[in-house]
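The complex appears here without one of its protein chains, the remainder shown in place.
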Amino acid sequence: MTDTTDEIETDESAEIEEPAPPPGVPITVNGEVFYAAPGRNLIDACEDAGVYVPRFCYHPRMTPVGMCRMCLIEVDTGRGPALTPSCMLTVSDGMVVETETEAVKKAQDGVLELLLINHPLDCPVCDKGGECPLQDQTMSYGPGESRFVEEKRHFEKPIPISDTVYLDRERCILCDRCTRFAAEVAGDPLIHFMGRGNQTEVNTFPDDPFSSYFSGNTVQICPVGALTAKPYRFKARPWDLSEVASTYPNAMGDRITIQSSRNEVLRYLGVDSDAVNWGWLTDRDRFSFEATMSEQRLTAPLMRGDGLGNVDDGGDELVATTWAVALQRLVTALEDADNNAGPESVAVLGGAQLTNEGQYAWARFAKGVIGTDSIDAQMGDGLPADIVASMPRTTISQACAKGGTIVLLSGDPKEELGSLYLRLRHAVVHDGATLIELTPNETGLTKHAAHSVRVRPGEVASVAAALVTGTGGDELAAASAAITGADSVSVICGRTSLADNASLTVDAINTFASLDTVRFLPALRRSNVHGAIDLGLTPGMLPGRTSLDAARAAFTAAWGSVPAKAGRDTAGILADAAAGKIAVLFLLGADPLADFPDPELAKAALDGAGLVISIDPFVNESAAYGADIVMPAAAFGEVDGSHTNLEGRITPLRQKVTPPGTARPDWMIAAELAMRLGKDMGFASVADITNEIAAVSPMHANADAAAIDAASDGVLVSGGPAWTDQGAPTPAPAYDRYSFRLVVDRTMYDGGTQTTMCPSIAELSKPGAVRISSTEASKLGVRDGAIVRISSQRASVEGPVVIDDRVASGIAAVAHNHVGLDIRSLIDMNELVTDVRIETV
Amino acid sequence: MPFEKVVTRRFDNLEAHKIDTYVATGGYASLRKALDTTPEAVHNEVKAASVLGRGGAGFPAGVKWGFCPPGVWPRYLVVNGDESEPGTYKDRQLLERDPHQVIEGCLLACYAVGLTQCFLYIRGEMAHAQERVAAALNEAYEAGYVGKNILGTDFSVDIVLHWGAGAYIVGEETALIESLEGNRGMPRLKPPFFPAAVGLYGQPTIVNNVETLANLPWIVEHGAEAYTAMGAENSKGTRVFAVSGHVNNPGVFEVEFGTTTFRDIIEGSDYAGGVRDGKKLKAFIPGGASAPWFFEEHLDLPLEKTAVDQAGSMLGSGAIVVMDQDTDMVKACHNLVRFFARESCGKCTPCREGTTWLERILSRIIAGHGRPSDLSLLTEVCENISPGIAWPPKQTTICPLGPSAVSPIASSIERFRNEFEDYITLSDRRVIPVGAA
Partner (left out) sequence: MPRLSESNLRIAHEIISRYPRAKSALIPLLHLSQEQDGYVADDAMKHLAELLDLTPAEVLGTCSFYEMFKREPVGDYRINICHGIACHLLGADDLIHHAEESLGVRQGTVTGDGISIEGVECIAACTEAPCLQVNYRYMNKVDNAGFDALVDGIRDGSVSVPKHGTLALTRQSISEDKAAGNSMVESNDPPAWWPEPAAAEGGN
């Protein structure tokens, strides 16, 4: 049987964070003396001492409420033993605790009996059957048979409280976990206790669903089967499931368990990792197993062919073929490229979603085997790799420390990095951290920010300078004091808008880096983009956050050779391809047509490149348009390896099911190609690669396969070149007040594969629109939903308006990759910012 | 013994709710007097008077005031005017008939303890009391007794009239605070939420009953010594009791603590005038629905905290409910249990599920579907709520509401078991023979 309760996992993480338990004060639990930290919750302290006190309402990540009364124990604080809920007491010196006396047992039995009088006793058909604390505790503590002869409380059968979650109020034991989560953790109090007394129920306001990005967590923490997730309902019987601990491949590296049955992934559950996600997951990630299990997964290699399915280079269709044929075609092309235009005519785009091992294998394949440095995992929407590699880093927990100071200089974490948002929110709302927000529009954290500064695109560096030097005038004085007066400041840095040039953000980072107290947490969001940067999947760099030139000697020794000169980044590669200079273009899970800020250039590149190979679990838009060969890649859950998160934490990522058809792990494809080119890299297993990384990259020396396996909270790696001053910032471009400055931001649910391939959440993606404030809308005389023309120097597009007062005045915001409004043609990547006009049509 | 009415002294004057009448009869003199001394002096006077809280728990007000942690500001005063305990009817009278006395009491407490804002929480259903208090506050603001720089001093405090919306549990002090914060009136756990330390908005907060505060003007005016000259060893001063039920002359009476007995107040001709229609007393509730019942043999107990506590019950909210010999004790018990079941806030399991279960068993018995096992079942469910069914009650619950439902069951089953058995054996019996007790 699987055990999915959060309690078990806390235990694990506690071990990691506190290797030597603090000496603490003595407490006596059931006659034995233990030492516990004063102030530690007694129910946890008992558990540390190996004494498990049953509970329903207590959850270690939420404020205790002491409601269910299951955890009643006897505590003697000097006036004789008294029944007290252990979740509401904290350890104090000399406490005497009894958890197994007659009185305790009687009280706990009584609570169970009372909980069961209104709870259905149909465990065999309940989704929670087999992993239900109520069921378990009834077995181990409970009375035999119900003496309740009256009719049970009735409610309408399970009701959908959101698009993904159902609530069965008859099963609910009113423990306040889901409602507390909604209010306290997610900050979306859309479910609430309603009614009173025996008629109390959890519900939403009529027609106002629990539409929270984090709703699935309530299903996980519900101690009974009252909340169920639409994507799992009745699919999984807990006793059929087997599971493995893994890491979700998002930039936070959320710790999860993958559960499957008969080679089918059925569920992801968050693991309470103290260092990372505290057990929480976004719905997008939690339910994304649907994409892995999608019917649309690619099961065999495809090549261009004719309508009859015959492979034919001139064909319009993509037709199934074998690996042998596809690889042979590719090897020939690579050899030709090398012979004709040299290794620089081969380029690789993408790779951010690979495991560390996949990334390393591809970096070595491109740079060591082929000899090209034109390889870039970022699609023009991130930050320069050398900047990320050299910024002084902090960790999530340091950034979120009690009473800390946080500067937000990135996209909205609530939309882009859900579990980071929850950690930041907790720090600010519950742990007294001071948040200073420097964003063009309001974010999910604005409500909690001590200073929320609206920064117009292009002006972030000057605002940063004003804050750092205290020259910002009244408006910024308080924020400036908060930053300069703090002992340590964590800057969460990323791109606030894809319509700005990345150099603007770099300028701001550079300004903050002038303060010794500042450390950074890069908020790049693409899955394992930090692994990609650390492992050299980026031009001009080699594994270990080091430049090509600095590590040339070492890697020549390790790999045989490295490229003579630095290659080009994604924009450069696409430009070269469009100009016919690229003979072989690999798309390593990349979809430039959908993702690159300049789709015209992406299209020209696919047209102009010699042979285009897409290696991906799906046939993406770019592959359908212009790939000559598509190779099916194994997806998350189907590969082993490790992952690097935004703080540099390396955690294991585990295979649970086998890939569909003949799909293969990315690393294997690189290894196979190298072999066929006669330059075997010597990789027989994932561990070989992990260990090679540890051997060749000094910063990874402590992260070999055994070390990663042994540490459940992962191995934190650090290093890289010292920060170098980037020089004077580019002056802010002039702003004319008849224009809107364009902000292209991201939302949780967009048109990306992860959303569109999951039936349960695909619907949640909103149609594209240009968002402006109500003041701007009334100035323009447009109403919500009106169609407008949006024009820049470069192009113009039409789309609907959405009035959104979180958007600052003078700004037009458009979310990236939403169906119905593609704004990218308006952006000139060479400009610093993009100004647009909006007209009614 | 000297005995002077304290809080009901203006009840005969039907104009007392108006500020002119109030001032003309000595009102706000105590405030002036207090402002001439230090807060500490006022606090000490109240402490010396050892005025017991009138909300139910009977905790000395002056001592409670001292529990505010030093140096933590602001501190608030929350006045408990939620009066909803069955049988209790005195705070409403004080609010309707002499609202300025309550206001003056609030001001004295604020001055003495350094409370800078006062919320006067009146039960939602009491429209008239709300009107009277609103009018009185408007007058008092106008006359400079409340608000900024009271009577030209630097004593400033707002008294905000707030009112509830129908929930007995909101009378419990932590639930009152929750309610005042705009939340569901669900009690908080003590510890850590002792209001004096962590109360309204997490700040030190004094919660006092309306009647408790109404005593203060008299005490400041006449001094603690005059106050403690009245009453008994552990219950000083006077106390207001409402006597209701099967009596000839139900009413609200202010009596001297300790010297008056239950017999005096129930049978005395100045008081309730004895059981109606010459019938015999079967039982009486000495201090509100939560209190264990008393019988004939308790009549000569003095109205005094210690004596009543020792006899296994409490004076609670000052509500005496008299039941005559014809009373159907199963129905009376059911009536009280139904009250607690309906009023349970639902926060904690034993009360939410247990009180409802008790009510359903009792109504099943009354409907003629009782089972022989029901009496032990009732007792065992009671045990789950209040282990040991003792007095003072132990509780598995968060607040005393759940255990309150246990008192009437324990009292009635112990004394009138035969009535329950009769219901169970004679399924469609509706009438109880005279003298069944």
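Just so it is clear, A and B label the chains in written order, and each chain counts residues from 1 on its own.
As a convention for this text, a contact is a pair of C-beta atoms (placed from the backbone, for glycine too) under 8 Å apart; a residue touches a chain by one contact, two chains touch by 3 or more.
None of the values given here were measured: they were computed from a predicted structure.
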item	value
Neighbouring displayed chains - absent chain, whole complex	A, B
Omitted-chain contact residue, chosen from B:50, B:130, B:260 or B:355	B:130
Full-complex contact with the absent chain, from B:27, B:55, B:87 or B:217	B:87
Contact with the hidden chain (one of A:196, A:364 or A:454)	A:196
Among B:26, B:202, B:372 or B:388, the residue in touch with the chain that has been omitted	B:202
Sole contact to the chain not displayed, among B:12, B:40, B:277 or B:297	B:40
Positions on subunit B contacted by the hidden chain, ascending	38-40, 43-44, 47, 62, 65-66, 68-74, 76, 83-89, 91-92, 111-117, 123-128, 130-131, 133-135, 137-138, 141-142, 144, 146-148, 153-158, 160-168, 179-185, 201-203, 242-246, 250-252, 285, 289, 319, 321, 323, 327, 331-332, 335-336, 339, 342-343, 345
Subunit A, residues in touch with the chain not shown (by the definition above)	183, 188-196, 203-206, 208
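Note that only the chains that are shown with their structure count from here on.
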item	value
Distance from subunit B to subunit A - Cα centre to Cα centre, in angstrom	55
Interfacial residue positions of subunit B with respect to subunit A in the complex	167, 184, 189, 191-192, 341-350, 352-357, 360-361, 364, 371, 373, 377, 383-385, 387, 394-398
Subunit B partner contacts - residues on subunit A that touch it in the complex	65-70, 72, 82-83, 85, 88-89, 103, 106-107, 110-111, 113-115, 117-118, 147-150, 173-174, 193, 195-200
